[in-house]
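The complex is shown incomplete by one protein chain, all other protein chains being positioned as in the whole.
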Amino acid sequence: MTATYTPRNPIWCAGCGHFGVQGALHQALARLEVAPADTLILAGIGCSGTIQNNLGTYGYHALHGRVLPTATGAALADPSLTVIAAGGDGDGYAIGAGHLVHTFRRNPALTYVLMNNATYGLTKGQDSPTAAMVSTGGREQALDGILLGLSVRASTFLARGFARQPEQLVRLLVAALEHARSGRGFAFVEVLSPCVTYQDTYPLWDAEVTDLDDDPHHDPTDRAGAFASCLRVMEQGRVPIGLIYRGGPAAHIPDPGPAHVGLSDLTAEYREIMDGYEV
Amino acid sequence: MTATYTPRNPIWCAGCGHFGVQGALHQALARLEVAPADTLILAGIGCSGTIQNNLGTYGYHALHGRVLPTATGAALADPSLTVIAAGGDGDGYAIGAGHLVHTFRRNPALTYVLMNNATYGLTKGQDSPTAAMVSTGGREQALDGILLGLSVRASTFLARGFARQPEQLVRLLVAALEHARSGRGFAFVEVLSPCVTYQDTYPLWDAEVTDLDDDPHHDPTDRAGAFASCLRVMEQGRVPIGLIYRGGPAAHIPDPGPAHVGLSDLTAEYREIMDGYEV
Amino acid sequence: MTVADTRTLDDLTVAVSGQGGDGSLTVTTLAARILSARGFHMYSARSVASRIKGGHAAAILRGSRADRGGLDDDIDLLVAFDDEAVERIGPAMAPNGIVVFDASAGPVPSGHLSEDVQVFAVPFARLAVRDLRRDLYKNSLAFGVLTRVLSVGDAEAEACMDEGFARLPALLRQANRAALRRGFAFADEQGMLDGEGPWRLAAFDVAPRLMISGNEALALGFLVAGGRFFTGYPITPASEILAWMERHLPRFGGVVVQAEDELAAVNMAIGAALTGVRAMTATSGPGLSLMQEGVSHAGSAEIPLVIVDCQRAGPSTGMPTKPEQSDLSMLAHGGNGEFPRIVLSPGDPTDCYEMAIAAVAISRRLQCPVYIALDQAVAQHSATVAPFDLDVAVEQGSVLDAAALAELAEYRRYLITPDGVSPWVVPGTPGGMSLVTGNERNEWGQVSIDPANRTAMIAKRARKIARAIDTLPLGRRWGDPGAAVGLLGVGLEVAPMREAVERLAAAGIAVAALQPRTLWPVLPETVAFVNERRVTHVVEHNDEGQVFHMLAEAGAPAGSMIGMRRSDGLVFTPGEIVDRVLAEARR
Partner (left out) sequence: MTVADTRTLDDLTVAVSGQGGDGSLTVTTLAARILSARGFHMYSARSVASRIKGGHAAAILRGSRADRGGLDDDIDLLVAFDDEAVERIGPAMAPNGIVVFDASAGPVPSGHLSEDVQVFAVPFARLAVRDLRRDLYKNSLAFGVLTRVLSVGDAEAEACMDEGFARLPALLRQANRAALRRGFAFADEQGMLDGEGPWRLAAFDVAPRLMISGNEALALGFLVAGGRFFTGYPITPASEILAWMERHLPRFGGVVVQAEDELAAVNMAIGAALTGVRAMTATSGPGLSLMQEGVSHAGSAEIPLVIVDCQRAGPSTGMPTKPEQSDLSMLAHGGNGEFPRIVLSPGDPTDCYEMAIAAVAISRRLQCPVYIALDQAVAQHSATVAPFDLDVAVEQGSVLDAAALAELAEYRRYLITPDGVSPWVVPGTPGGMSLVTGNERNEWGQVSIDPANRTAMIAKRARKIARAIDTLPLGRRWGDPGAAVGLLGVGLEVAPMREAVERLAAAGIAVAALQPRTLWPVLPETVAFVNERRVTHVVEHNDEGQVFHMLAEAGAPAGSMIGMRRSDGLVFTPGEIVDRVLAEARR
């Protein structure tokens, strides 16, 4: 066997929620038996954006906020890969918000794990777009990625997990990976993943999460209903988790994808195009 | 009187929806008696992004996709101005989508008129993020700015007009300007404004618009209800117009705003800060 | 205009001008068919304001016996649909030129045409509306008068129009033919009978040729080079590349994405390139500014990427439809930090085709970003060129497959090598797992701030260019290699420069011309070109002299270079270049 890099030990502070995310992702990939060589994890910039170094797969460190376009490019170019985008709430909801909206709309077959800690961990604790989740007044100022996803009608998979509820998280990640790998499209999983150093939200979220998976009235195939359910929970000052929405049209996956198309013996086809310019 | 520039004649193709938008905006400003000298119209890049040249106010031509941050900067710096951002669907929904989300979240006191023609007019008819409104299949691929606005809980004013229904459009614009000018925050008005040259949607939209202002069941103060109403209309292949949502918290307007604060005799205050560094 | 005998032309420039929507381009496109049938080389240019209707636009067509690839000094034949056309183009008319003027709104405005210009005043628009009920038909009417001026037979003109409009609905075709005949009738009234116009066209034998724009040729080159992933965001004057890709790439298993913005475009291309696919994006100045972070990233993370910049006049939004070469400094120096990059610079469609192929190969071989710098004129103007050589071998470059990987004891994505290029295994290859990052990293791709590693990595990246410099595309040369006077320019300067060299030679003045095709790094041959001459005119479309300064930075003596610059949105004519060379020579 050719030797290659040794996966790194996480560089996170002890207790960081991102450990939980990594563990769950690891389990989900194992459960689905995805080979590391077929897995490409692309990460944003942030503490969260180091997860790709630790799992022994192909790993890529994108620019801050650009993990989704990069992952989309990779997924479209080689649909045989299991493409996973990962990053923080700063990365995905602040600088990356436009791409998130357009990735919902474009619905490429990839999984996105957004580790929401309501702060910018790596740059030392500035407010992220979800920071207001934590303040008592003005909670509506917090951006909510799930509501955003619901508002884009082409979205097909929206879920939220909590780093401290690993069982559900693994389940959601397995479902997300299956959704993407089976070609249904973009699977978005936000994970509440506390930053113990700058914004320790464990106690808050322990108390506040409301599991819609447990709610018999919640129908994850009803977009307007899911929107209403989430709003209702949020208006109570709580955070909805679980599989929020699954549905929509299937993704268009190019097959076999440019990474596997042949390049030889095409001169005749090229000539046909060129001849179109003959005068 | 000091002479200054002469407002230009619009450069739009005969029949372009943008004429209707300009007419309505002109009327709304007149109805509210806003002085041209107190009005700053900032526009994006596109056919739509030339409206600021034609109205005799202060006019500013922003970068493509950046009209909202620019307008936010101006509105925060001088809250005594009536700040109006204007631009196209390419400008606002494609390259500008991230800023739109964050402007909803930030809720600055300004009005945004987005002229949606489901195409890129100026660059000659490429698909915009709303292009799928016009195709028969895959309509959910079209981005909907109103749903997007509803999904951001800090949003306070969301409306859609139609360039061919000037009376309602003037009414919506007046309400939007009042909303922003009274400090309640960001007033978003999308206007269906057909591009006769590349995507003539007049017949389509004539047939498809559904006026929620006429719907007794529609309550524009109910976010989840408005979301459901819009979705319902859209699932029928129609386009909801009218005042979709109004509510939310009031904007925080700095008063008097940096444009009007004094700069002299502050040495003592500066010294106090500096002394904090003394060793 | 060169006149073979009293009335037969073998170098003719026709301009058709009016408001943007007037279909000036239709007239020159039809005229091109006439010239093409006679074996003329052709060059077609346009000048439109960046808006749909109401802007002043001109379509210009030059046909010539020699292959010119650019405009002449002046206009021989002007079809003017409004006063503004006469005002703007009148001063550029050749001696004894002809103006066909739309007199619907009044007589030709005075003061813009010299005495010797002959004017045919025809109320095109009025006739079109009166007799055919649509203003638009004035173009076909004008084409009728134009063919009469050139003594093209009516039958040929009609056949030409039928072919040109073959895709139009039958009703429209008929209406246009009626308009054409109305044009003939008007010419008859003026005594300009079928086949007996004031001018006559020469005819030559030619091999089959393409008529193609730089954007189209570049797109084809990318495809032929194995390019299979393209991302773009509409912007003038690069949008045609996106449109071309949307039309042709999917058939070859390729993917085209119209991104939400240029940030997405460049990063999607990077993501695709990561999987081993040959990827490209194209934009113009404002978009290129937005892509700078991405290009720096590709340079750092060592990702092959081709970025096309179809330059337009800046700064900022500038003059979107006008040519300029004012992003060159950004291409060479933009982006945060230092990273290897290459700037190729084609001068005509053939060159665009070839440089696209070269860019794909180089980016793949060196694992770094490669720019192709066009300008609006090279990008959008069409010229006749010989068919392209389609027999292009697509190399694997530095990518290892599973078998090659198995030969290695250890795979290090960023292995430090003598030529700076590391082995590369794409995702999906068993055992080739690697880390790719824009942070400084060790050979395994793990983030590292170790000073010794850092120094080695900087040197490794710099070596990629230093070691490859002899393999980068060389320039093209014209004129007398031993001449003491040089002309040096890229892009839209190439055609007038070439023609100026010929004219100067005819006048007994030896000049050598160089078009560097690798603009950055500046090649030794480019510096040598300047060193070998008493004086080199550096011709460029910008105000600051960006090419000039690149050359100086690379060691060319500033004292022996003279800047020949403009940035007013207009091109240099061959005559202007000749005049400036002569003026310097006389000093």
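To keep things simple, chains are lettered A, B and C as they appear, and every chain counts its residues starting from 1.
We adopt the following convention: a residue touches a chain if its C-beta (ideal position, glycine included) is under 8 Å from a C-beta of that chain, and two chains touch if they have at least 3 such contacts.
Source: prediction; values computed, not measured.
Give the labels of the shown chains that the missing chain contacts, considering the complete complex.
Touch partners of the hidden chain, whole complex considered, are A, B, C.
Looking at the full complex, which residue from C:Pro286, C:Gly397 or C:Gly445 touches the chain that isn't shown here?
Counting the whole complex, the residue in contact with the absent chain is C:Pro286.
Touching the left-out chain: which of A:Thr2, A:Ser80, A:Thr197 or A:Thr210?
Hidden-chain contact among the options goes to A:Thr197.
Among C:Phe81, C:Phe222, C:Phe339 or C:Tyr371, which one is in touch with the chain left out?
C:Phe339
In terms of residues, what is the contact footprint of the unshown chain on chain C?
49, 263, 284-286, 288-290, 292-293, 296-297, 299-301, 313-322, 324, 326-327, 329-330, 332-339, 437-440, 449, 451-452, 454-455, 458, 462, 542-544, 549, 552-553, 555, 558, 567-570
Spell out, residue by residue, where the missing chain touches chain B.
Here the touching residues of chain B are 1-6, 8, 35-40, 42, 50, 52-53, 56-63, 66, 69-78, 80-81, 98-99, 101-102, 254, 256-259, 261-264, 266-267, 269-271, 273-274, 277-279.
In the complete complex, which positions of chain A touch the hidden chain?
11-14, 45, 47, 50, 61, 63-65, 90, 94-95, 97, 120-124, 126-127, 129, 197
Basically, only the chains that are shown with their structure count from here on.
Work out the mean Cα position per chain and let me know which chain is farthest from chain C.
Computed centres place A farthest from chain C.
List the centre-to-centre spacing of chain A and chain B in whole Å, with centres computed as mean CA coordinates.
30
Could you grab the centroid distance between chain B and chain C? Build each centroid from C-alpha atoms only and quote it in angstrom.
Roughly 38 Å separates the two chain centres.
Where in chain B do residues touch at least two different other chains?
In chain B, the residues touching two or more other chains are 94-95, 97, 129.
Give the residues of chain C that touch two or more other chains, as numbers and ranges in rising order.
Answer for chain C, listing residues that touch two or more other chains: 260-261.
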